[in-house]
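One structure, pasted below without further comment.
All protein chains but one are shown in place.
Now for chain A:
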Amino acid sequence: MRLEKCWFCSSTIYPGHGIQFVRNDAKIFRFCRSKCHKNFKMKRNPRKVKWTKAYRRLHGKDMTQDATFEFERKRNRPERYDRNVTENTLKAIKKIDKVRVDREARHHAKRMKGKKAQLQREAAKELEQSIHMVKAPAALQQEPSLTLPKLKVKVSQQQTEDNRMEE
């Protein structure tokens, strides 16, 4: 039993799922769901469709280089069954998967941290350049021409709101 990867979105295809297309030059294209199959039929390029793994890899959204990627691969050679090897492999799968998930989480956290230092620098520069627009409160009190005169406006909204509440 082999778990294949979708041609379009690179997700795992479990047995009994998805659809496969064999082109007339005997090339096989596997798709995990009809969404991917339809996108293939529309001749879309997975590298340009944002939700695919190929796009995310290419644009630095996901972790690209890691030692854990070397474990899962297509092995096209027969292996003699050995109970001990199988047991160790099954143990290792859990451990390696945990390592990979942790590293991915760290990568994501790092990516989402944002450019705090750059924003801080920009804000400081703006403050320095346009400090003249800010007036000290003492200066405003001394010169009334700097502030806008306060206008008194009658508010008649109270009644309409009360009516609405009753309804």
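Everything below uses one rule, namely that a residue touches a chain if its C-beta (ideal position, glycine included) is under 8 Å from a C-beta of that chain, and two chains touch if they have at least 3 such contacts; residues count from 1.
Convention: contacts and distances are computed from a predicted model.
Engineer: What does the UniProt entry say the missing chain is called, choosing from "Zinc finger protein 593", "Cyclin-like protein", "[RNA-polymerase]-subunit kinase" or "Sedlin"?
Structural biologist: Its record in UniProt gives the absent chain the protein name "Zinc finger protein 593".
Engineer: Have a look at A:K5, A:R33 or A:H107 and name the one touching the chain we're not showing.
Structural biologist: Checking each option in A:K5, A:R33 or A:H107, the one touching the absent chain turns out to be A:K5.
Engineer: Extract the touching residues of chain A with respect to the undisplayed chain.
Structural biologist: Those residues of chain A that touch the unshown chain are 5-12, 23-25, 27-30, 45-47, 52-54, 56-57, 68-77, 100.
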